[in-house]
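Only one protein chain is missing from this complex, and each of the others stays in its spot.
All chains are identified by letter, namely A, B and C, in their written order; residue positions are counted from 1 within each chain.
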Amino acid sequence: MNGIGGVIAAVLVAGAQIAAVAVGGPLLVGVMRKVRCHIEGRVGPPIHQPLRDLRKLFSKQRMRPDQASWVFGVGPVVLVATAVLIAAISPLATTRPPLGQTADFFAIVFVLLLGSVALALAALDTGTPFGGMGSSRAMTIGALAEPALLVAILAMSIPAHTSNLPALVRIGLAHPQLIASPERFLALGSFLVVILAESGRLPVDNPSTHLELTMIHEAMVLEYAGPDLGLVILGESMRLALLLGLLVNLLIPWGIADRPGAAALVIGLGALVGKVVVAGIAIATFEVFTAKLRLFRLPELLAGAFVLAVVGAFTALVIR
Amino acid sequence: MSGSAYASSLEIASGVVLVCAVVTLWRRSLSAIVKALAVQGVALGVVALILGVGKHDGVLIAVACLVIAAKGVVIPALLGRVVAGDPASREAAPIVNVPASLVGAGALTFLAYGATGSVVALIPTTAGRLIPLGFATMLIGYFAMAVRRKAVSQIVGLLLVDNGIALVAFLATAGVPLLVELGASLDVLLAVVVLRVLAAQMWSKFGVLDLDEMRELHD
Amino acid sequence: MLAIVVLAVPFAAGIASAVVPWRREIGWLCTATIGIVLVCGIGLAARVVHGPPITAFGGALRVDALSAFMVIVIGAIGVLATWQSVRYLSLEIAAGRSSRRHASLYSALVQGFVTAMLLAVLAGNVGVMWVAVEATTIITTFLVGYRQTRGSLEASWKYIAICSVGIAMAFLGTVLVYLAALHVGHHLHASLDWTSLMAVSHHLDPGVMRLAFALLVLGYGTKVGLAPMHSWLPDAHSQAPAPVSALMSGVLLTVAFYALLRFKAIADGALGVAFPRALLVAAGLLSLVVAASLLLTQRDYKRMLAYHSVEHMGLLALGAAAGTPLAIAAVLLHILGHGLAKGVLFLTSGEILHTEGTTEIAQVKALLARRPALGGIFGFGLVALLGLPPFSLFVSELNMVRAETQVGLGWAAAISLACMAVIFGAVMSHGRHMLFGSGPDGERVHKTPAIVTVPLIGGLVGCAALGVVAWPLDSLLRAAAQVVAL
Partner (left out) sequence: MSNLSLVITAIAGLSAAIAGCALPAKTRVQAAVAFTWGACIAALVGALAVLHTGHAMVLNSSRILPLTGVTMVLDPLGAVFVVITAVVAIASTLYWLGYASHGLSTRTASAALPIFVTSMLLVPAAGSVATFLWLWELMALSSLLLVLVDQRRREETRSAAQWYAVMTHAGASAILFALVMLSAHAGNQTFAAIRIHAVHLPAAVRNTAFLLALVGFGSKAGAVPLHVWLPKAHPEAPSPASALMSGAMVNLGIYGIVLVGDRLLGGGPAWWWLTVTAVGVVSALFGALHAATSTDLKRLLAYSTADNMGLVLIGIGASGLFATTGHPAIAAIAMVSALLLTVNHAAFKGSLFLSAGSVQVATGSRDLDRLGGLMRRMPITGVVFLVGGLAIAALPPLNGFVGEWLLFQSLLHGLPTSSTAVAIAVPVGVAALALTGGLTAAAFVKAIGVGFLGRPRSEGAATAHEVPRTMQLGAALLAGACVVLGVVPMIVLPALERAAAEVVPGAPAHSLRASVELRLAGLQGVLAPALLAAGLALAFVAVIAMRRLAQRRSHLRVALRRVEPWGCGRELQTARMQYTATSFAEPLQQVFDDVLRPDRDLDVSHLAESRYYTEKIAYRTSIGDVIEHNVYRPMIGAVNVWGQWARGLQNGSVHRYLAYGLVVLVVVLAVIV
């Protein structure tokens, strides 16, 4: 990809991926809600309801708590910006995303962390008990999820000799036996638990609760309204879509565009949507049959994920 | 003087020095101890005298006379006055009791013989053989200082140490050079005087004669 | 000629102050005479550092680089001590604890004390040196007891009783060295001269020399304050008037150590290094351990300083045990650095005692806040004594450790470092209680007169300069080390 043509192609690919994630994220949430309602025997809102909500929120007036500083306003922006960046450079629809060489798995994780930290800080800026509560709990869970996540990445990276995300996906395409290897299964299992924790799904957090004392994520964003709340919702749904997208591409890379070209890209996008929707339905189904864990039982869950990852890393080393 | 008479008189005089040292450990009465010290001083002088006569050394004879005067007369007299002024001039309860002290003295004498083997080997004369007696006297004196409670007893102990060393010096080298010998004797004399003055001050100002009462300075 | 001046001037001042009732001017005169000693010492050092030793009185006095160095040490600390004596005596007289007559006795005794020490280091003859050292004992006994309190009398008794026995052992050792030298067939009179003893040291009878050296270590070791013969030291140093403590701790101990150094050189020749080394290492380590143990829960700051001396003497013994030129040079630098720092500290402690009226660590609080100058000097003095740069004790300790490790005494050096670390902690904790914190509310900040602080700061600055600047002392140290090093 050289010259101006290369740049335009890159921008187009990035734009496609960003658009897919930005639109697909809220839709994914819609799908998951719909599935949930369906199983519970309710009709539920239409799948595109989250998009409608967003549109409404963005047209409202901006509000800010009287004591808050600029951090309160910047938090959601950073949250969305990090998601947009990751959406642009991750191997979602294609294994050759723009700036793919720098889409290191570790880097992605830390960019995501930046978004979480921004939101946690913004929550503390409200000067209310709920902001602090949510922030504290989110950071605790984040701190505990971190080891599992990074060791999982380590376990996946050892056989591939790299932690570059596109390369990891490509290796899966080229050597399917690597996907079937126990270390990748273990690592992805761990990754899945971390995704649930990070994006505030059951059994870690209940996305639809409004009972103050059990809230984690909702407590953090309680003070947001209007466009800022829209950004938060958008950012969160994009992150969920992104993480699931990465997970499915690492597990089942087939369908992703491995060659340049518009057609391949479209196929890749379609495959991505299909895989993510399946994953979303699976998670939603799982959530129906799961109760939220108590806050202080969460370390056990995350420790379990961590053990999975460590066993994966050992396996990777021993198999070699 | 014939060789055997010289030898036996030297032996007797040196022996007396050691015996006097043992006697100071044996007796509890301070006046008796001071008397034993006087006898020892005279005996020490006699040793020097015999050596001086034996070697026809006029300086040594003069030193001998000085020793008899200082250690046999002056110092005991000084101490005697302190003892006379002390109502309880007895070493009532030494830190180590008398029988054990005597056993200790015996052990120290053995040690003196053992330790001075190399010195005796260097001087194959009658005088050389007697060097351990001086060592033993010194050790007994040191021992006396460590186990006797009265100020006077401790001064006597110091003098025993000094006499023992002087005996070694006479026997081994017929006295170190005169200047040094005189300086040494003068220093000891001064030390004793100082101790005596201190003892008097302690008695007069604070009523202390028993050294065990002096334990104000400690950690 | 200079050597005679060195002895005669302070002695004459001593005689003068003995006959005239004490006045300030007499005090300053005495200080001036010691200043002359210091200047003459430097002059002597300049002459002998690259030249042959100077002798006087037909060899009775002999100045080589080592003696000249010791004269400088005595002169430097002597100036500090006699300077402070003036204030001490004025205060004592003003407080009615002393009279002018009594003060003139003190002044004369101090002069005599310094003269005796000078004689000890200038004597060419071991016998004369012994006499001089014993003379210091007797003179200082009076000085220790100068205050005539129960404590000071007790201290002087212990001091003279223990030191007399010790010094008697040293005499016996000297006699045995003489015997051994005689046996080599040396001329009767010269047998006690350093030069002749060094010349024949390889032929001296080893059996006798073993006994002799052991007795000398025990004997002079008592005066040096090596454990376990150190026990007089904390009592005497804490009870004596501060200037006397400064002289005793700063110089007297090391003058006795000087004697040990000389004899060690002879013993090395006669016995080889192993035996003298073993004795000195044992004494040094024991001193360090004892000092560390007793400093831990020390409650009296003057005694704390005294135990600190025990520690430093232990370090010197270890350094001497190594015995290489580097080790001896470091030992000598340590002697000077320790003398200055310890002198300053004792003088400061005298001032603290004067202003606070107690020697208990627990009773002295927040000195830095209440008496900044005094507290600062005391604090920096402790820093110097604990062996931190820029003070010279750091350099000397470092080089002693280096020398010890080079000759295979690394284990001893390691133990000494451990003891020093414990001592550091203990002294730091005591110093913290004395120096830090705030005084009672409303108490004004007390100024300390410049006449007091100038010499003390001077001493500390000197100690620091010695630790930074190598020239010109380095060549003297090396020359002096050559005299007695292996």
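Note that a contact is a pair of C-beta atoms (placed from the backbone, for glycine too) under 8 Å apart; a residue touches a chain by one contact, two chains touch by 3 or more.
Model, not experiment: these values are computed from the prediction.
Asks: If the full complex is used, which shown chains touch the chain that is missing here?
Replies: Per the contact definition above, the missing chain touches A, B, C.
Asks: Write down which of C:Gly166, C:Gly225 or C:Gly381 is the residue touching the left-out chain.
Replies: The missing chain is touched by C:Gly166.
Asks: Which residue among A:Val23, A:Cys37 or A:Val111 touches the omitted chain?
Replies: Only one of A:Val23, A:Cys37 or A:Val111 touches the chain omitted from view, namely A:Val111.
Asks: Taking the entire complex into account, which one of A:Ala167, A:Val193, A:Met215 or A:Leu301 touches the absent chain?
Replies: Only one of A:Ala167, A:Val193, A:Met215 or A:Leu301 touches the chain omitted from view, namely A:Ala167.
Asks: For a quick check of understanding: of C:Gly35, C:Gly59 or C:Pro389, which residue touches the chain that isn't displayed?
Replies: Looking across C:Gly35, C:Gly59 or C:Pro389, the contact with the absent chain belongs to C:Pro389.
Asks: Extract the touching residues of subunit A with respect to the undisplayed chain.
Replies: 58-73, 77-78, 80-82, 84-85, 88-89, 99, 101-102, 104, 106-107, 110-111, 113-114, 117, 120-121, 123-133, 135-137, 139-140, 142-147, 149-151, 154, 157-158, 161-164, 167, 212, 222-223, 227, 230-231, 295-296, 299, 306, 309-310, 313-314, 317-318, 320
Asks: Touching the missing chain, which residues of subunit C?
Replies: Residues 157-158, 161-162, 165-166, 169, 210-211, 214, 218, 222, 228-229, 231-232, 234, 279, 290, 293-297, 326, 329-330, 333, 366, 368-369, 376, 383, 386, 388-390, 392, 394-396, 398-399, 401-402, 405-406, 410, 413-414, 417-418, 420-422, 424-426, 428-429, 432, 436-438, 466-471, 473-474, 477 of subunit C touch the chain that is not shown.
Asks: Can you list, in ascending order, the subunit B residues touching the missing chain?
Replies: 95, 108, 111, 114-115, 117, 139, 142-143, 145-149, 154, 211-212, 214-219
Basically, only the chains that are shown with their structure count from here on.
Asks: Going by the contact definition above, tell me which chain pair has the most C-beta pairs touching.
Replies: By contact count, the leading interface is B-C.
Asks: Could you grab the centroid distance between subunit B and subunit C? Build each centroid from C-alpha atoms only and quote it in angstrom.
Replies: 31
Asks: In angstrom, rounded to a whole number, how far apart do the mean CA points of subunit A and subunit C lie?
Replies: Chain centroid spacing, subunit A to subunit C, equals 77 Å.
Asks: Residues of subunit C that contact two or more other chains, please.
Replies: In subunit C, nothing touches at least two other chains.
Asks: Can you check the complex and tell me which residues of subunit B touch subunit C?
Replies: These residues of subunit B touch subunit C: 115-119, 121-123, 138, 142, 145, 151, 154, 158, 161-162, 165, 168-169, 172-173, 176-177, 179-180, 183-184, 187-188, 190-191, 194-195, 198-199, 201-202, 205-206, 208, 211, 214, 216-217, 219.
Asks: Along subunit C, where are the residues that touch subunit B in the complex?
Replies: 125, 127-128, 130-131, 134-135, 137-138, 141-142, 145, 148, 150-151, 153-158, 160-161, 164-165, 168, 171-172, 174-176, 178-180, 182-183, 188-189, 192, 205-208, 210-211, 234-235, 238-239, 294, 297-299, 303
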